[in-house]
Each structure stands twice: as structure tokens, then as C-alpha cells.
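One protein chain is absent from this view; the other protein chains keep their places.
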Amino acid sequence: MTAAIIQALTSHWRSHWLQLATLLIGIALATGLWSAVQAINAEARASYARANAQLALGQFDELRDPSGAIPLTHYADLRRAGWQVAAVLEGPYRIQGRTLRVLGVDMVAYPALPAITEAEAETDPADILTAPGRLLASAELATLLQAQADLPPVLITTELPPDVILTDIGVAETLLDAPGQISRLVVLPNQPRSVPPLSEIAPDLERISPASQVDTAQLTDSFHLNLTAFGMLSFAVGLFIVNGTVGLAFAQRRGMIRTLRALGVSMRRLVWLILAELTLLALIGGIIGLILGFFLAGALLPDVAATLRGLYGAPVTGQLTLQPAWALAGLGMALGGTLIASAQALWRLSRMPLLAGPSVQAWRGSGQGQRLAAYCGLALLVFGGLAYTTVGGLLGGFALLAGLLTGAALLLPLCLSIALNLCARRARGPVTQWVWADMRAQLPGLSLALMALLLALAANIGVGTMVSSFRLTFVGWLDQRLTSELYLTAESDQQGREITQWLEPQVTAILPIRNVELAHETGPLFLYGVVDDPTYRQYWPLIARTDDSWDQVMSGDAVLINEQLARRADLWPGDVLRLGPNHQLPVAGVYSDYGNPTGQAIVSMMQLDLIAPGQEARRFGIRLDPNRATELAQTLRERFGLAPQAVVQQAAMKAQSRAIFEKTFVVTSALNVLTLGVAGFAILTSLLTLWTQRLPQIAPVWALGLDRAQLARLELSRSAILAAMTACLALPLGLILAWVLLAVINVEAFGWRLPMYVFPWDWLVLFLLTLVAALAAAALPALRLLRLPPADLLRVFANER
Amino acid sequence: MLLSIEHVHKTYPGGRPVLQDVSLSLDHGQTLALTGESGSGKSTLLNLSAALDHFDAGEITLDGIALSGLDDSGRAGLRRKHVSLVFQQFNLIPSLTVAQNLSFHARLAGCHDPDWEAHLADRLGLSDLLSRFPERVSGGQQQRVAIGRAMAVRPKLLLADEPTGNLDETASAAVLDLMLSLVTESGTALLLVTHSQDIAGQLDRRVHLAGGRIQ
Partner (left out) sequence: MNVKALLIALLLLFPFGALAQGYAGLGGSAEGFETPQRDYTFDFPADHGPHPAYRIEWWYLTANLKGEDGKDYGIQWTLFRSALKPFETEGWQSPQIWMGHAAVTTPERHFFAERLSRGGVGQAGVVAEPFAAWIDEWRMSGPDFDTLSLTAHGLDFGYDLALNAQGPLVFHGDAGYSVKSADGQASYYYSQPFYAVEGTLHLPDRDVTVTGQAWLDREWSSQPLAEDQSGWDWFSLSFDTGEKLMGFRLRGDRQDYTAATWINADGSTRALPDGSASFTPLETAPVAGRDVPIRWNVALPEYDLDVEVEALIPDAWMGTRFEYWEGPVTVSGSHAGRGYLEMTGY
């Protein structure tokens, strides 16, 4: 008996294979987009975990010298006083224009590192500890390193983040040319019973707790939240498709189910079988979605990795590995989502009386539902607003966003209904009057799809506005900041002196770029020294300042800090920045510093030498007649034997920065387009679902003298009008979204606030795109209508249905 | 002659002939009952006369217009201006109120006359239901709205296909009485499809169809 029922049930799909395809596509899209985002997040998080495991970040306290490197004697002193510390020497290492990070740890005293555990299996520890030593690196990096003649042998490990070379501190000091230097001391767990206080042994060191160290995972949380939100949105939109298709399929199978029941099949058994059928479909769709998601994630990951590296310096591999966790989660989401999306249809079906007549949709019955949804929406809006004002912060910001988006979505049907009512009232002709009335009748069936469209559009406008505002600000800022015509990196301080001597008579100005990494309670702080030059006074973009900011800085009496530091440490002009045990300076101004994850400060060159004497002087900005830049760059390279990347022209630098910027938001745009596409698809499925209920609406009008071409045109315009109305409502929503992103989320997540620019031209494009999507979605039903044999319409009037 | 049907043939794709060589004519003000068994082709003949469907051969002329020469929009125009229709069910536009339904056809045809419509509503006992939606009124009332809508255009020809087929006997009689009296009063010609000999008996003429031919 069960077999017979299954045969009957599945026969539906045989004759409606397109519907089956739609259903599977819906599930696959929902699962695919969701799991793609999850896969990306999982991969990034795994990368952070790897990095943190290697660097012991966020686990142990650290000792740092605010003025620079820690001398080796301090290490011995601390150790012999009982302090259990491990020495780390780290620094940048450049190979073929690529900047790698050398992490030298005292492999005798450092806590167990996974990479070493992995590598030691194939090597003698004596080789790691004694010259020439060994370098540990990822496989990709190993190839690059092995090609270098003068480097120690490389051991390949999967445990290291990209761009990191792990090695013994003895090897690192040679590699980084920093003999006897230590960057930081990791305070190991299990200190002995009592040790003398730090102030007695090494008063110039500062102890930094893991909480105040920059934790990539925490730093990037907001980015992942963003991605997750997008994933959720896509998932929801995908479910709208499932909901539409399942509703249609159930409506079409009503007759068959009635027959089956009349033949003695219990409703219970039918519901179970249909549930099983849905489960199977969900799993198939889910698996397709997972495959889709895997490839999508693989395609997007390199860009995400670039973003994370660019924005936060967070190390993420561009390589995707299949992790069972997100695969299972994806299948679970597919299953759960399908069942949720089908619940309503299934419930209705199970409550269907045996002898129900042909279904006449109680089309206005949902007026109450509309109002209820609207109340919920209002409540959510209020909740979001309250959460933001009371909780605040990133969480509050996201609560505001969530409340705003869901609230607005729930309010949409009522808003549209009111708008349609108004239009209907003003309508003169009978046809227009009918069209408005008919749209209102269609609204409940379409509202889910329209909500999806609203969300997709709002996200598009919001995120688009954010990205464009960011781009505009960034490019403007870049123009201000990159003022030197040439940027030069000498091989040594000595060469630097030679070059500046040679250059001095023939250029407008030479601006040394010298910096030191200090420890601040909010994380690493890069202190730059500048010489007094009009270039800074004219172009350096200050967002908060005192009257004589530059005078104060140049006279060594004050410091300028970047926006990130200002916001993180809540330091503004007038406050005092501590730069070490003996150094503190008032803040004279705050400058914007987009795309930089860390804190930064500017003092006069004299102050820099006071605070951290002996910093290298190898980098320079050179001001000169722009027309001579290319020629001089070439001369410099030839005369001093500099590598091509050691002399960079301003234009190239800008182009590079812009390229990085564009890459940063590729993911966002890709997800934007995908979401909009899915929303269009949701409209299509909803229209197809409504199709069965359309004939009784259309047939009388047709009979009264509207031809099918007219009706088809009206069908198209209806879809376009609804989409256009939704788009109009999405615009303010999107702008609020953009504001929240720029003024709330960005500040919390990145540490900078961006001015908001509006781009009406983009809106117009988006609006047209929406119309195209809506027309495309309605094209199929319209075409069907156009080709509909009159007999089908006539059948409505006869009692044969 | 208002309606003249000459040697009309109709076959649905893949089926046997529905109408074979049917000829019939109806003059202004005349009422004619078209009877026959289920599947005899009587509804098809009515639909063809209303320019709702195409015929394969022969000719139908309505108020001097030959239907075979019309395209889709021409047919729609003819339906709009020259005929009124009452079907067995789903006559009304569900998204419009009774009042809007009542005037819909007249406004479409460009002969909207509020007084006349008010009069019709009154005659048909619909005055209290005007703001309701079709689904909120009874089947008999729905059919009365359909009749009102049809008469609102002051049609020369009213085509009715089993207008009382879904109603019980009492309601059926009432609706039919109203329709016949309105038709008579306004001098409208009526082509009524019915399987009921009783109803057919109340009309001027009666034509019986069987197997697609006039008996």
C-alpha cells in the first residue's frame, strides 16, 4: 500500500519536473550560499586558531619594552630572578617583494608549538637548534624559501599560517640581523612560588595581559558577523523559494490527496510519507547546495583572505579545506529550512477536510495576518532601537540592524497594502481599478518573496553605500596621504645616508620615514618620526585638532595619533598618550588612517630618537617635480643598485592601494548580486505558485473583453509595480542600514568612522535592475497567459473543475 | 438578424467534433433556449457566439460583424461592446466589490450609467450588498450581480450558460425570473444554455443539440 501511495505522490514530480527542479534549486541555493559563508568563516577561524596556537597570542601575558627591543641580558636577569619567560624575536622579512613574518622563538623554553611537534618527527632537534638551523613554513612558502640560496633548510608544516616563518630564535636573529635582541617575552604559566616584582629587575619592561593584546579572532568578529548575516539573508531568501514551490506542489496535489484519502489512506500516513519525501528532497538539494557552496567558497576565499589580511593583518590561507562541521551544519540547515518552509503547507494539507470543494483562496483573509506581522515588525524596530541605545557597541549595532531589517520586512505587506489601497482609490478606469485591487489580492501570496526582495535591495543599497562611501573617502585620503612623488627603501642606514646626500641638491624635500613598534595597552603602537615639512602641514588629513597641532608636534611637545588609537584608547586632543615609562605626550590631533589595523602615532624626529634611539633610517619619501619622478627613480635604481620595488612611484603606490581596496569588497559585491538574484527567483516561484489561483481572477476579465495580450502585459506591470514599490521602500531602509554600517558598525569593528555619501545613480541602476528582475520573474507567467488556450479559461466558468 | 450562425464546425484538438454544421439565428428581442445533454456542444456554441473561442468552419455574424475575420483584440472588443455574458460560476471578479463588479463591464464598454446601475441593483435586490466582496455573498446573489453587470451595458444580446446551474430550486427560479423580466423589459435578445426543459419552456424558442448537431 505504501508503495502505491509513494508511486501516486511521486507521479506528480514526473509531470512537474520543472517544479521539482525549482524546489531543489531553492534548497540548493539556500544551503549553498549559507554553507559557502560558513565555510569561509570556518576556514578563516581555523587560520586564526592556527596562528594563535603558534604565536601564543591571547593565552599568556607578555613583557615588552615600549621603546623597542629587549636586550638579551634582561632575559637572563629575569630568568635568574625566577621569572619563567620565553624569548620571541619577530620581524618582517622580505623576499621577492613579498613581506613575510619571521617568528623566532626560543625552542628550548617556549611552550609547545604544534608546528614543531609536526616537524620534529622528520628531523633531529639538534638540527633545529644549531647552525644553520631550520625554517618551518607552509608548503607554499617553502617553495619560495627553498629557492633562496642563503637560507637554512626548510621544513614544511601544515600548522603555520601563511606568510609566517617559524624558527629558533638563534636562526631568527641572523635572518633579521638583530643579534641579541628580543621583541617580547612570553610569561609562561606555572611561575614559581614567589618572584621579585618586574619593577625591581626590569623596570623598563611593561607587562601586557592577553586581554589587551590584539586578538585577530575578536578583531575580525564583526567581519564574520557581516558575512554570517549575508549568509543568513541568502538562506532566508532561498527558503522563500522553497516555501513557494512546496505551496504550489501541495496545492496541485490536493486532488490526488483527496482521492487517496477517499480510497482509505489515513491522513497520518500521508503526512508521514510527505515528510519523508520532503526530507529526501532536502537532503538531495542540501548535497547539491553543499557542492555549490564549496565551490563558491573556494572562489570567494582568496578575496576574503585578502580582505582580512588587508583590514586586520589577520592571516588567512586562500585555500579551502573541506571541514565536516560545516558540511553537516549545511545539511542540517537544508533539512530544517525545508521543513520550516513547508510547515505551513503541510499543516494546511493535514487539516484539509476530506470533501472540501475546489479551493477558493480566501484572499482577503490575511488582512489580519498583515496587521499582526506589522505589529511584530514595529516591535522589532523598537527592540532594535532600544538595544542600540541601551546596550550600544557592536552588539547593539547588530541588534539595531537585525531589528531594522526584520522589522521592516514584516511591515512591508501592510505598507504595500496601504499603498495599493491609495492607488486603487485614485484609479479612474475600470481596468486600472481592477489591477490595483488584483495586486492587493495577490499580495499575501507574494509578500514573502517581496520581503526577500526588500531585504536584498536594502542590503544592496546599504552595503553599496558603505563601500562607495568608503571608496570615495579612501581615495581622497590616499591622495592626501601619498604626497611624496617617490618612496624609497635603502638597503641599510649607511646607504640611506649616501642616497639622501646625493639627492638633497636635486629634490624639493626628503622626508625620512622612521618608525618603531611600541606596546600600548590597546595593542601594538607604531610610532613614526617626521621632519618638519610643509607637506605634512598641508596634506595630512586631521579629523580632530588643536589650533597649532603641527607646531606642537614639530617642537616635540605633542603627538598626533590615528583614529584607530583615538577610538580604542579614547584619546582626543588634550589627552595624554603614554609612550613608555619615561615618555608621555599630549595628543595634539587625530588623523584618519583607513585600512590600518593597528594604532599609530606621529612625533617629531627628535622625539622619536629620544623615545627609541637607534631606529633604522632606510625609508624616505621624496618630494620633487612630478615630471622628473620616473627619470629619477630609474637613476636611483641604477646608481645605487636598488631593487625595482625599493623605489616606488606615487602613482604605482596608489594603484596598488586601490587594487587592495577593490579586492576587499569583491566578496560583498558578489554576495550582493547573488542575493538579488535569489530574490528575483523567489518572486518567480511565488508567481508560479499563485498561477493556479490566477485563472478565476483573470477569466471573468477576459470574458468581459480584455484580450490575452493585454492581460499578459498587465501581469508584467503588476510584478514590476510591486517590485518598484518594494524598491521605493527599500531605499530609506537601505540608507538607514548604510548609516548604521558606517557610523556604528565600522567604528566598533574597524575603529574609524566614515562620512556617508549617497549615490543616486547607483540607486537608479539598482531600481532598473529590480524592474528587470521583476519583469524576468513575471515573464514566464505572462508568456503562459499569452499562450493560454481559451478553453482553459472557459473551463473556469463550467462546473467541471 | 442579431445573431446568425451558419454551418459552424468545431473540433477541439485531438477530440471528436463538438459541433457539426450548426446553423441558427436569433433576432433582436428574441429569447432562445439551447438544450441538450452534457457534452452535446451547447456551451461550446454559446462560447463561439460570444467570441470567446474559435470555430473551424462556417461563420457567425453578430450584429452584422463576422466573427471569423476578427483577431484576439477584435474579439475582446466585441465581447466588451456587443455581448453580455452570465456563466454558471466565477462570473465575478473576486478582488472587486459587488458595486465595482456591477459597473465593471459598463465602464469597460464606455457606457457607465450610475442611475441605471442603481436601478438594476435595486431590481436585483443588491442595494445592501454593494460594498461587499463576491465571496461574502450567497451563490444566488453572486448570480444576480452577474446578471446586473450584464444588463448594465444595455446589451443587445445576453448570453447565459446555465446561470442557475449552481443554485437550489428556489434561488434558481428567483434568479431566472429576474433575468427574464429584465431581458423582456429592455428588449434584449437572450441565448440561454440549459439542460432544464422547465426553464427552456419559459423562452420564445427552443433548440435541442445532440452530438453536436441541431435536432
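Odds and ends about this structure:
All chains are identified by letter, namely A and B, in their written order; residue positions are counted from 1 within each chain.
Quick note on the criterion: a residue touches a chain if its C-beta (ideal position, glycine included) is under 8 Å from a C-beta of that chain, and two chains touch if they have at least 3 such contacts.
It should be emphasised that the depicted structure is a prediction, and the values quoted were computed from it without experimental measurement.
The undisplayed chain touches these shown chains across the complete complex, A. Across the entire complex, the residue among A:L29, A:M107 or A:L579 in touch with the chain not shown is A:M107.
Although one chain is not drawn, the whole complex shows that of A:D65, A:E173 or A:E485 it is A:E173 that touches it. Here one chain is not drawn; of A:L129, A:I291 or A:A427, the residue touching it is A:L129. Chain A meets the missing chain through residues 72-73, 75-76, 79-82, 84, 106-109, 112-113, 116-117, 120, 125-126, 128-131, 168-170, 173, 179-180, 190-195.
In this section, only the chains that are shown with their structure count from here on.
The distance from the centre of chain A to the centre of chain B, with each centre set as the mean of the Cα atoms, comes to 64 Å.
Residues 12, 43, 47, 50, 52-54, 72-73, 75-81, 85, 87-96, 100, 103-105, 107-109, 133, 135, 161-162, 165-166 of chain B touch chain A in their complex.
Residues 360, 362-364, 429-431, 433-434, 437-438, 440-441, 696-697, 699-710, 790-791, 793-794, 796-799 of chain A are the ones that touch chain B when the two sit in their complex.
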